[in-house]
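With one protein chain removed, the remaining protein chains of the complex are shown where they sit.
On to chain A.
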Amino acid sequence: MLNKCTRFFSKVLTKNLVLISEKRRETHLFVLLRRELPTGWLRLLFIIKLFIMSIRAASALRHFSHSLLLPSRFGPAASWRLFATTNPAAANQHVKLEKQGDVAILRLDSPGKVNVLNQPVMEEMAEAMKAVQADPSVNAAVLISSKPGNFIAGADISMLERVQSVEEGQALSKACQDLLDEMEASKKPFVSAIMGTALGGGLEVAMATHYRVAVKGKASLGVPEVLLGLLPGGGGTQRLPRLTSVPNALDMALTGKMVKADKAKKLGLVDALVNPLGPGLKDPDTRTLEYLEEVAVKTASQLASGKLKPKREKGMMDKVMNFALKYDYPKNFVFNKARAQVMKQTNGLYPAPLKILDVIRAGVDGGFKKGLEAECRGFGELAVTPECRGLIGLFHGQTECKKNRFGKPQHKAQKLAVLGAGLMGAGIAQVSVDKGMQCILKDMNTKGLARGINQVEAGIKKKVKRRAITSFQGEQYMSNLIPTITYEGFDKADMVIEAVFEDLAIKHKVLQATEEVIPEHCIFASNTSALPITKIAAVSKRPEKVIGMHYFSPVDKMQLLEIITTDKTSKDTAASAVDVGLRQGKVVITVKDGPGFYTTRILAPMLAENIRVLQEGASPKDLDRLTKNYGWPVGMATLADEVGLDVAMHVSADLGAVFGERFSGGNVEVIKEMVEAGFMGRKSGKGMYLYPKDTKERPINEGALEILKKYSLAPRGLSSDADIQLRLVARFVNEAVLCLQEGILASPVEGDIGAVFGLGFPPFTGGPFRFVDRIGAGQLVKAMERFAAVYGVGFEPCQLLRDQAASGAKFYPAK
């Protein structure tokens, strides 16, 4: 039976092939092989598949970001760079009008690295549009950028920051909407030729034109406004669902994710693709842009003459969805589901996604015009929210931490070596090899090594599966990994990063053994979360080449890298470490060596406070709920389990010994006893919660509760939700400010980025320093004094905080 079927099938296929090839050169056989494939059998299967897909339409919403709140959501660096600000330039500098045959070309080329959307640009665009309409010899227009890297990178952020009132924000949105409405209403077709990024306002402009051509693999489209606490205010919330579908529009607008050109084509966002060209008579990007223009001009002319009609056939799924959305029940279902998802992700702390839902809904309910009105109102309201300010601040900070403030290293590290193939070591190796760096991965034995290789392999396979890279690229990345159990090859290493067990004696042994084999210029970096680098470097023959690189687990997901310099670390060593971190795709902060550096140190007093809160009768679930409601992406009890209670114990003991009573809080015996009972957190299967292997259920660990009960404390009248939340945050923030005061931190910016990207400090605040600016140092000092009266020295505000409170100065003075 089986054989019969397959034989029949191959027969059908080969028969077709022969017929096709007999058609001679009508078309290349290869092409036909592809096109003719869905014949008979396959076509049937195809239709069945489509049917199944349409049934699944309702669950399409599952694509919503599951991590809107997580710092990692704050996207690949690229997305951020693109919001970059430019200086306002003089008139007629942004849009140049040319003519080619019957097609006008509007060439966007603002001075500076990127094109952004602001008042002068819009004015010049309006002017050019008028000229197009007025010239009877022009039948169509092409909108193209002269910068291969971006079409329009989005709205001008400095313009957004200047908005002081709801009305100002609305006016901004309205002006953009009107301009784009006018463009859309033009009888002469406008074609967007997109190479590079078309984000936010850039995509909104493109969506208002009549046809979009994009360069495959070299264009990214998206509406990332939500990441800045805003919504697409230039008609984007209305045109996006119209071009794609409501679920797709919700997905893009709520997560702010970028889509590549070919995906955009599938979504209906782009009408035609142009292939990127390789090196030819000019450099590839220049020629590709020219080619894009040639195609776009031809397309525009054909659109005007009617020779080409946009084909915007929706897929079966979208058709079913569009039909269903005409009725209240499915419509409510979709939007309620989306809202529930947003609430789950954000705890309602972020106004932007909720507003986006309302605005898109307004368009679906009341039509395009009503939708635009809602959009304009929503934009104005969001533009003045503190969340918007916090997120924009975070964006600036991230941009800052994507630069190397130590300059270019003398020797670019190409070959890394990682010592220890554990979770961290393999993670560091993974983010190195998949950025094209060669990386030796050394472990003590083959068993540990194999585990590490598997981890790297799994990470790369996942990327292949998500189509982020091709399987071929995956193979090449894996070839960059050089596993070993000896020091072979270390004589050619430029940088060694050790990720061995957190024990000073072992670190010393490893450092000395490594220094025997590495070349003169090689840097030795230690990945430790708490051991002072100065102590590690004490046995080094060349302490100027020793530095700390504190990665966060899981390395391939967490964006932060905390680099720690000692007094002896040379500037060039720091430059090279930052350079490697940036190439690994990290956001990098550089801090001075000290107990717990920055991130570990500010976490410790808060963890101590956590224990006190638990001793005072809150259950781990209460603690998680309270902290998540405050904006922490992971609840504090869960965080303790993730970090590992044993690690927390060591750290608090070490730091407690140095900093004394200021780091006190709950009884240290609580954690000690839990660790002794084997409750070390997720890794041991038991911590505050239980982690049974085969389910996702996380029941509370009754054993842990017993211990907490044993050490229970009477609440001291500061246990309202708000007080507990503030107690935790206050100790965290105070310690951060102290780090700045002591010079551990070089700037508040790095403090903010470190706290948000490394520890999950509520992102919408913009970080602990922006948080202080926002609520006022005076307020914080007042609250802390109230707590200190009960709990003592742990809540003593540091001097810098007191100074700020007294003078009213801000960490980020207004420009």
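Going forward, a contact is a pair of C-beta atoms (placed from the backbone, for glycine too) under 8 Å apart; a residue touches a chain by one contact, two chains touch by 3 or more; residues count from 1.
As a working rule, contacts and distances are computed from a predicted model.
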{"item": "Among \"Programmed cell death protein 2\", \"COI1, F-box\", \"TFIID subunit TAF5 NTD2 domain-containing protein\" or \"acetyl-CoA C-acyltransferase\", the UniProt name of the subunit that does not appear here", "value": "\"acetyl-CoA C-acyltransferase\""}
{"item": "Which of A:Gln119, A:Asn336 or A:Thr470 contacts the chain that the document leaves out", "value": "A:Thr470"}
{"item": "Omitted-chain contact residue, chosen from A:Ala134, A:Ala185 or A:Leu281", "value": "A:Leu281"}
{"item": "Full-complex contact with the absent chain, from A:Tyr211, A:Tyr291 or A:Phe732", "value": "A:Tyr291"}
{"item": "Contact set of chain A toward the excluded chain (per top definition)", "value": "1-2, 5-6, 9-10, 13-14, 17-18, 21-22, 24-31, 33, 41-42, 45, 48, 272, 274-284, 287, 291, 295, 298-299, 470, 472"}
